[in-house]
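This is the structure I have questions about; it appears just below.
Note that this complex is displayed minus one protein chain, with the remaining chains in position.
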Amino acid sequence: MSIILIIEQVLNGLQFGVMLFLMAAGLTLIFGVMGLINLAHGSLYMIGAFAAAVIAGLTGSFILAIIAAMAAAAIVGALVEMVVIRKLYGSDHLDQVLATFALILIFSEGTRWAFGSFPLFLDIPNYLSGPVTLPGGIKYPLYRLILIGVGLFVAAGLGILISKTRIGIQIRAGENDREMIAALGVDISKLYTIIFALGAALAGLAGALVGAIQSVQVGMGEPVLILAFVVIVIGGIGSIKGALIGALLVGLTDTLGGIFLPELLKLFMDTSTAQTSGSALASMAIYILMGVVLIWRPTGLFGARA
Amino acid sequence: MHMIDPILATYNLKKSFGALTATDDVSIALFPGEIHAIIGPNGAGKSTLISQICGGIQPDSGRVELLGHNITQTNVSMRARAGIGRTFQVSALAMEDTVLQNVLLGALGGSGTPWHFFRPALKDWRLRDKAMTALIHVGLQAHAATRASELSHGQRRQLEVAVTLTLEPKVFVMDEPMAGLGAEGSKNLTELLDNLREKAPILLVEHDMDAVFKLADRISVLVYGHIIATGTVDEIRSSKVVREAYLGDGV
Partner (left out) sequence: MIRESYLNALVLFLLLAVPVWATIIDEPFTITLATRAVIFALAAVGLNIALGLGGLVSLGHAVFFGIGGYAMGILAHHAQTYTPVMSLPFLIEGTKSMPVIWLVAMASSGLAAFAIGTLSLRTTGVYFIMITLAFGQMFYFFTISWPTYGGEDGLSVYVRNEFPGLNTLVPIHFFAICFIILCLVLLLNALIAKSPFGLALNAARQMPKRVQAVGLNPNRLKLLAFVISGVIAGLAGALFADLNRFVSPTMFSWQMSGEIMVFVILGGVGRLCGPVVGAVVFVMLEHFLGGLSEYWHVYLGALLLIVVLFARGGLVGLIVGRVDAHD
């Protein structure tokens, strides 16, 4: 196995990881501040991807498509927050799970009704496609490099937002003590709507960016959502830093596991058996990672200690 | 001073949270038949001490002994089975369940095994007798079929005591049982606790000084995690150290 292949796979893992981060960041903020578990976050990812595909089809502009994805997801997110989610903040998690599960059904079937069951396609624009040559002579797709860049840029931006800005201070205050920020005269419901819309916009961005390398279809959001849950469990609920590290761990484990586990097993068994059991094991690798973290730290790597 | 062995004792308990020393070399003893009150200002480390005695928090060093056995390494439920019966500062009851069901839970814990699946708990007369006896003892027998959530605050405190009674504990550890009670409720509970010491000695953490002075055989004063004085009611009342550190302002 060549060093070039390994570097390529590490980059693929990073790219997968930062896209998971975009999903996990919104989820973990929403849970950390509002105490809400939102299963419908995957629907916002899907909405972003569809909005991007539609706008790209109409205008031909990828940049406009990305902006539309974030705007559409943010608007739908804000609306959903005001109409439904707001009633669930005081409820127990069971009600939140059910209500947001209901939202998934509505969004998924609504989208299927509007766009049909066939996937839409969102193309990478010419100026972003094709490989670039990295130091050491490795050729790697430009678009995927850009995804890594966008993900890290968002991570840095969120870090600054939380630690340096006014709204970040309010968010941190909200995580610690809801009554206190009300006492400080912050309009809580507005703050919650903004946080929800921000999380939604990040999910929409991820949906559009990933939609360009995969297909845009109904149901695309939920597998990513569940992986984002794994990320949060590993990183610790409410922690942006935990979400980033968890996302990179999951991305790398999943990608590298799929390549190396079959190779590793080939040392012990014949090639075809190793291939099948290796890929079956690889499909479980991130969950095994999650289990190990749980045994070690039940509240995640950066979660508050119980 | 005492020729008999203590039922419950701590030896040099220490616990820090970062730079804060919550429990500083605390050695206290509880002898048969006595009520030993622990008093101290807010933030003195009373809750942390109780948790270490009941098993919720592990001390950094020192040990806890019950009937001469070192129980420092055991957890909450093991200590409960060993004979520590505790009541909580904020009533910890199954609020959706009836008074009787709450007491039955205690009887069930005391009996050692909840692993019966087919016989209704309410028809197990051995458990039920034990539960009713405890309810009669605290005067709640008329409310057996009431939901815990519908009880008054004072009745919930009585129910806490009843649940603990069914465990037939070797010691009672009570965390501010008078908290939130009015004058009448406080008087009733004081009477109840006064009679309870015949069953088992009581380690009583309490803010209500009237109740403490009425009930306690001995008092220990905890300030900043440290026991500054232990003695009889009169000794504590007249102690200069205590007055300066604690009683001086407020009482």
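We just call them A and B in the order they show up, numbering each chain from 1.
Convention: a residue touches a chain if its C-beta (ideal position, glycine included) is under 8 Å from a C-beta of that chain, and two chains touch if they have at least 3 such contacts.
Computed from a prediction, not measured in an experiment: that's the story for all the values here.
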item: Contact residue for the chain not shown (choose from B:I7, B:I35, B:C54 or B:A245); value: B:C54
item: Residue of A:A99, A:A155 or A:L249 touching the missing chain in the full complex; value: A:A99
item: Touch with the omitted chain, as defined above, among B:L140, B:L167, B:L189 or B:L203; value: B:L167
item: Residues in chain B touching the chain absent from view; value: 54, 75-78, 80-81, 85-86, 88, 92-98, 100-102, 104-106, 108-110, 112-122, 124, 127, 144-147, 163-164, 166-167
item: Interface with the unshown chain - residue positions in chain A; value: 31, 37, 84, 87-88, 91, 93-95, 97-99, 101-106, 108-110, 112-113, 222-223, 226-227, 229-230, 232-233, 237, 276, 279-280, 282-284, 287, 290-291, 294-295, 298-300
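One rule holds in what follows: only the chains that are shown with their structure count from here on.
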item: Inter-chain centre distance, chain A versus chain B - centres from mean C-alpha coordinates, in Å; value: 49
